[in-house]
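Omission of a single protein chain aside, the complex is shown with its protein chains in their original locations.
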Amino acid sequence: MQQRKSVTQEYTNSVLLNGTLETPKWWPYLVSILSFFVLVGIGLFFVQIYYGLGVTGLSRPVYWGLYITTFVFWVGISHAGIMISAILRLTQAEWRRPVTRAAEILTIFSLLTALVFPLIHAGRTWRIIYWLLPFDFARGIWPNIRSPLFMDPIAIGTYLTGSTLFLFVALIPDLAVLRDRTTGLRKGFYTILAMGWRGNPRQWKMQVVGGILLSALMLPIFVSVHSIVSWDFAVTIGVEGWHSTIFAPYFVIGAVHSGVSAVVTMMALMRWGWGWNDFIRPEHFDALARLLTVVATAWLGFTFLELLFSLYGLDAPEIALREMQIFQYPWNMLFLLFLLTGFIIPVPMWLFKRVRTNIALMFWSSIMVNIGMWLERFLIIVPGLSRKTPFVFTWESYTPSWFEWYILFWSFCWVTLLMLLFSKVFPLVPLFEQKESEVFSDSVKIGRANVPTIFREEEE
Amino acid sequence: MKLNRREFLTLSGKSAAGAVLFAACSIPEKELIVQSPVDMPEDLVRGVDQWYATNWSEGAPGDGILVRVMEGRIKKIKGNPDHPITREGSRTIYDTALQVHYNPDRLNTYKVRRSKKGILSNTSEAEANKLIFEATKKNKKIVIVTNPTKSTSGWVSKKFVQSRGGRYLTYDPLDQYNLYDALNDLFGSYDLPIIDISNSENVLSFGADWIGGWISPAHYSSSYGKLRSENRGFFAHVEPRHSITSAAADTWLSPFPGTEAEIALSIANVIINEKLVSDQQISDFLKIFPDGKIEYGYNPSDVEKRTGVSADKIVEIARKISKGKSVVFAGGSTSAYTNGKYNTFVIYALNFLLGSVGKEGGIILNPKVEVDYIDGSNKSNSIKDWQEELAQWRAGYVDTVIIKGVDLVYSMPNSLDVKGALANVENVISFGTSMNETLEASDIIIPETTFFQDWGAEIPNPLPGFKTISLQQPVVTKNSPGTKSTSSYVDKIIELESSLGSSAKSLVKKIFDNEFNDSDNGGSVKAGDKGGFLNGVQQRGGFWNIKQTSDQKTPRLKNPFKHSIENTFSTTNDSNEFHLIPFTNYLNNGKLANIPFAQQIPDPITSAAWQTWVEINSHQAEEMGIKEGDIIYLKSDAGEIQCLAYPHPAVQPNTICVPTGQGTLRGGRYSEERGSNLLKILSDKLDPETGSLAWASTKVSVKRAGGNKKFPKFEGTVEAFPIEPGFPILIVAPGETAHEAEKKNHHKYQEKLNLIEKDKNNNHNGISSEKN
Amino acid sequence: MVIENKDRNWGMVIDTDKCTGCNGCVIACQVENNVPLNDQNKFERGRVMSWMRVERYWEGEFPEVKARFIPIPCQHCANAPCEPVCPVYATYHNNEGMNIQVYNRCVGTRYCANGCPYIVRFFNYWEPIWPEEMRNHLNPDVTVRSRGIMEKCSFCIQRIRRGARKAKEENRELEDGEITTACQDACSTQAITFGDLNDPESKVSKLSKDDRSYTLMPHLNTDPNVIYLASIKENKEEFQEEKANSHD
Partner (left out) sequence: MKVIVPIIGLGGLSTIAILAILFAGLINAWLGQPLPVLGFEQTFDQPINFPHTKHAGPVTEGGLGMDCTYCHRTVENSSSAHVPAVELCASCHRAIGSENSEELKKLRESAGIYSENNQVIVDPKKASPINWKRVHRLPDHVRFVHSAHINYLTNNPGAIKNIPEHLNIYGKENVLSSEVCSTCHGDVANMEQVHQVEPLKMGQCVNCHRENGGPTDCAACHH
């Protein structure tokens, strides 16, 4: 079913390692520009620490704003890795092969970024040890395990550890390839990381089994991470629009929606940046878009369910909040934009194969989804806070300051920079998976056409 | 490192504060410097607080306050529950005095202007003293100007000008001149009577924001608390502005400005026609009026047309106040129209109709208190006096003017041109704790001590019905942290004229020594000797004798009015003309404008702070296209200012209310370039009877300047919705429990919510009837 | 020991019928508890900090209009929604019925502020600015909070500690009414009463059983220790009419 040009192993090696063993012309420029932006962002963070959170646009009662929105957004993006890698690996979806590595590192880097945001958000970042580390010998006070904010770092930390292991296991064969093609210090580095990979059948078996086991282990974590993030909101009885029981699955499906879209964006960039046209092919976009269509529709269902649940109670403040969120300026504009970009524009587009296989269109539609998904989080967090209780002396609206916008921009720069640096050290597309699929593939003559096929040994 | 005592105190202050400031981190930014002081004053024990009883003569005259002193610094102020004026009451601005004392912009150097056109420059105390001594020699013509006060400083001022053959004047912006005058006609005394609200059953007040800021808010607001206890008394308030007094009233009537007397007469009319009170009282009342009757045309329905107040309400109030102990009084804007005195007179006269003069729960006349070494006047000089006085200054007939406690340049209307007058006076000597416009226009500036550092005694105004002397004593030393080289006004004047005594402390001592000699039974302090007596007075914050009450039995009842007087407004010849009702808020007519604590207390009604705003009716604002925060120009015949609009529902159409106090040009970081000075655009209309400024008789035109600023207010900006009707302020009817009221509200609320359900029910009638 | 073993339950009763909205409590609280100055920027940005706030509500249309006031301090809920969400236990309930905020523990996640339905928690967006001179009037009994932490009404815990210590040193029980909060001291009309709700004889527990008593947002089941007494509608006749209407 998948049309492809047959490629030799040598060709695979030479092309897919072009980012690692050679340096693309644009790479140094882009990395330096991004480094500059990232350093400015870090500097601004210290400015914020020095002066206090007054530099943001937050007020009373809108205590959470862009930072938490972005935190949830990046946790959402992180669901890409597991969705693509683990689920597709377990279901043996063949088209996953070039996608997995990118998805996994996107998971890791977006998680790293997400973890930074609560620190940026906290009023006293330097006291974070009270929060993140459950050790306190001097005072005899432990963190509050009832608090979802305490569960957050634990869930994300577990997810991060698991994802890193998962990535590492999948990297080992490729590291051996690199080890054999480098010299000097670099060789030493790859030698240590490759852990003596020789490619013998026992090692292959262990690698495959390890990968599958980790995939299976990661699935519950994948569900729990965003559920816990959703509890950050769901447990607060004081905020209308937050305390919904449907939040956990709603957040998870939303995360998958945004994560898979982010993978599409990244694949398009990889194809354009490194010229891996033979490996990242339109049919992969096609497959991802089909998956997205399903996920997006499920997500839309949850969106309406959430609305429905909140309105069903006929709770006046809740109704008033929804009224504001959907009909009042400027929230109505944001809500419209959110629906348009999150579903109404991209999903009908994906119904057409010509769109699905058009990489530019897929790129833009996936970006659109992520704008929508970011807005979704924003629309959950901010209107609820600005219209929280019936006290008239407390209601303030919220306009993010340029400071917060920059930190948001910084996070994108930071993730991109990490990816580019990663690409210089490790291959972004798994070589061994590519070769494996090459080995499995053949063409079967059906009628007059030669149809490419995958042969796989039956499981015993 | 050698330190003298003063530097030590400053230093230890720094270190303590430094350590306090970095509190949130476990490592203090600076090591606490442990000083071992040279000697050990008793109030310098660390961690032990002392409460001293004293009195804030300028900010809250007459109120007894308690000051908490810790480590030689002032920490907190509260009302003195022992003091007969304050009782359990308090004034919102008490705590702002801390920042009068610890103001970063406080004056601490003598300044002098060497030639009339020169600039002010710092100088030494010795040089300044020499110059002052020169300027106040025996042959000089001297005028002293202070805020209205009846205290030792008033006595000193008066005696000093007497010794030099000069004059002593007082000035107060938004004064109550007409009130004193009218009361003098009625009761034969310039001493204000006290209104016994706490024992009253029905209270009707006109114009005076007596809970917020009129004359003695600490006393009256505590009385309000008692009025609202057990036998909840009825309270109606008539004022064009919705002040907190209006908000507290059971019935608020908003008349057209200047028509308050008509409402009072209409109420009288109802009472007389329906014969609700005894004939004796009616004839007492009618005696006041020419021909023994009030003019015709005061039946409520006629009055409704002229005043905008509903006739039903007038009748209702008339019936209510004619039963039980009632009191009627007026002040504030009511007595500040061109017919202000007439208004005030007529309204107070109602008390004769109700028979509540000199009775519990009515108006209680105060005794005339004559105390040696305490003098002065609570009644400020009228604008007419001032016009004459300033003419003298301008003509150069005055050599030296000494100004204390009042910012003349800031607070006098444009028409008087004080600045020009001051320029023609050879020596202008000003006392002040921080810079202001008058000090800026002076030749010699003397940094003044605050009341925390000085001795004094004062007679409260009004007295609580018996003789009372409030004591002011130093609670921190002259050179305590936060102040440098300041001098007390009284001491300085005594320095210039040694025949007055030796120091403020000696004067106060003499006052209370005399009291000890005369003290009979009923005095608040009992002691065996003078020393013990003064100690007792210092502990209690004053001396009072509940037996020394007024012996005045027959009121004077002098009526200067032959016929009713109408208010006349200034005009701007503009179609968009509004009545302007100025009011005093926490800034105390600009006196506290450089106090951040005072600036940032949200105004109760608008919740605005830090700005000059215009309260305008929300419907009218909508018609005119004015939104909250719009910059608007107010233009009167005397000038123009810029303010921010705040539309709210409780303003009478065609009336705007603007607070005073902002727009002080000098005064430091907290007040400069902030808001506008309303006092400057007040028209120079006078009450022809008394010659006092009719400060509520100005009309202004309102024009949008274009442009909108974020309105600095505490209130939220997002539109509110209620969870339930009656939330969060539950209102119950007398006798109803909160639970019942909640249930009732809930019922209403459900009805509202079930609207959707009801629509459904209308379509399926069968189901709905079953449900119900 | 500073605290007596006796379990107290500090509570406050606020009579909205007596409240005039004069803001005396607001400023008294600010001075007592070293609450930072609110400059104009804080008003414009909606970041005003006042542990006690007086809310004003409009009722009706001109001329039958009325401003009603209600002072709102921290409600010290027995079942406080702010407590379980704090990741570091910077806010918790103590055995005196108070909701405590520990400044040195707080990391500033502002989660508690989201949890609080009464919005009585305040965040220090900036380092508080106290000019050198004004530091002199800071209350040494109360920590001056730095930027980045939450703060709120503490029921003037420093006064409770001071009073309890004094009673202990004098070897006697704390008397009812001996400890007053700053807002209570500043209230001219005696609308605020403070005391031990566990002591059936105390003034505050008697008032809390008044017919007019209610708590804010009972539907959230927060069980506040601040109890309000309802305002009284003056017009009896009107009320009776309404009552008659509501029963059909």
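Residue numbering begins at 1 within each chain, and the chains themselves are lettered A, B and C in the order written.
In the analysis below, contacts are C-beta pairs under 8 Å (C-beta built on N, C-alpha and C of every residue); 3 or more make two chains touch, one makes a residue touch a chain.
Quick caveat: nothing in here was measured; it's all calculated off a predicted structure.
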Quiz item: Which displayed chains make contact with the chain that has been left out?
Solution: A, B, C
Exercise. Kindly state which of the options C:65, C:85, C:100 or C:134 is in contact with the chain not pictured.
Key: C:100
Quiz item: Which residue among C:142, C:207 or C:232 touches the omitted chain?
Solution: C:142
Quiz item: Pick from A:87, A:193, A:305 or A:334: which residue touches the chain that isn't shown?
Solution: A:193
Self-check item: Absent-chain interface as seen on subunit A, which is shown
Solution: 133, 135, 137-140, 191-196, 198
Self-check item: Residues in subunit C touching the chain absent from view
Solution: 1-3, 92, 94-96, 98, 100, 102-105, 141-143, 154, 157-158, 161, 165, 168-169
Quiz prompt | Absent-chain interface as seen on subunit B, which is shown | solution = 1-5, 8, 19-20, 22-28, 31-40, 45-48
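Heads up, the rule we're going with is that only the chains that are shown with their structure count from here on.
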Practice problem: Would you mind checking which pair of chains has the most C-beta pairs in contact? | Solution: B-C
Self-check item: subunit A and subunit C, separation of their C-alpha mean positions in angstrom
Solution: 44
Practice problem: Give, as an integer number of Å, the spacing between the C-alpha centres of subunit B and subunit A. | Solution: 64
Quiz item: Can you give the whole-Å distance between the Cα centres of subunit B and subunit C?
Solution: 28
Self-check item: Shared-contact residues (touching 2 or more other chains) in subunit C
Solution: 46, 48, 53, 55-57, 72, 147-149, 217
Quiz item: In subunit A, which residues are in touch with two or more of the other chains?
Solution: 124, 389, 391-394, 396-397
Self-check item: Interfacial residue positions of subunit C with respect to subunit B in the complex
Solution: 15-18, 20-24, 26-28, 30-32, 34, 37-40, 43-44, 46, 48, 50, 53-58, 60-63, 65-70, 72, 103-104, 130-140, 143-149, 182, 185-191, 211-214, 216-217, 219, 228-236, 239-240, 242-243, 246
Quiz prompt | Parts of subunit C lying in touch with subunit A, wherever the complex brings them together | solution = 45-48, 53, 55-57, 72, 81, 84-89, 105-111, 113-119, 122-127, 147-150, 217, 220
Practice problem: Enumerate the contact residues on subunit B facing subunit C in the complex. | Solution: 13-14, 16-18, 20-26, 47, 70-71, 73-79, 88-96, 98-99, 101-104, 106, 211-212, 217-218, 221-222, 224-225, 228-229, 232, 234, 242, 244-248, 250-254, 308-310, 481-482, 586, 596-597, 600-602, 604-605, 607-611, 617, 619, 648-653, 674, 710-717, 723, 727-734, 736-739, 741-742, 744, 747-748
